[in-house]
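Working notes, beginning with the structure itself.
Here the complex is missing one protein chain, while the rest keep their positions.
And now, chain A:
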């Protein structure tokens, strides 16, 4: 999406020339991979491209899409948020306890998001003000958030019976369930803030060259605080979808969401060194990973093979990004 301005008139010829370059495949790894997966799986399984399965896949992808967007903001600044899935778990427990205390759906939802923002705030303070390495700081808060979730829930899942949650998880407009609509709205907002506002430009500047950004009057501290808050807040939103899907707030570890959120961003063509912002890429990356898991399940491939497949796809994508245009 960022390269709209570059490609102009002689489109067809240009496209032809581009396809012959490896950088074309590297730039568009996620959409090409998604199309390839859809073709392969729909050939192998008649159920894959049915409306019912597409709807199920989109709903299943919503949590990962939201987490990948949060992760994308952080990674654009050259950071990483390893605590993102633990924060989601913490937010889910926050929702569960608030709901159990009779605060109702909406207040509980706010509690979940505030819980996520709280972890984001701690990350931001540690990294932006305390100058702790992002990797170490968020590894620490990963453990802290997981521990807190276990402590406050006493290690037991909290069952939730909420009509609002039921609507959230089962309601839909056509084949688009509410969860994926929520994720899409967040994606559009994220794209807008990243590419059309001063804030987004400053996020990219800090990630690209912090020294130059600061020399031009941008506060790197504020930008870093903001991206970890965004990541934490979005983890809180994802917590709602997680509780809605499971029907309970579980203090589970959810490691696969952490790895997949980073994998989706890498698949989406975002450089881990920062400076190159993408929103659509990571969203497609998240859809790809969900389609991969779904397709393998439909084909009856053992669950044990799924992490292997995800790992292979991510490593391949990382190799391909080496050939991206600078």
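Criterion: a contact is a pair of C-beta atoms (placed from the backbone, for glycine too) under 8 Å apart; a residue touches a chain by one contact, two chains touch by 3 or more; residues count from 1.
What we mean here is this: contacts and distances are computed from a predicted model.
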Using the UniProt record as the reference, specify the protein name of the hidden chain from among "ATP-binding cassette domain-containing protein", "Glycine cleavage system H protein", "Monovalent cation/H(+) antiporter subunit G" or "Carbon monoxide dehydrogenase".
-> "ATP-binding cassette domain-containing protein"
Candidates A:33, A:120, A:208 or A:285 - the one touching the absent chain | A:208
From the listed residues A:129, A:156 or A:198, report the one that touches the chain absent from this view.
-> A:198
Where does chain A touch the missing chain, residue by residue?
-> 5-6, 196-198, 201, 204-205, 207-209, 211-213, 215-218, 275-276, 326
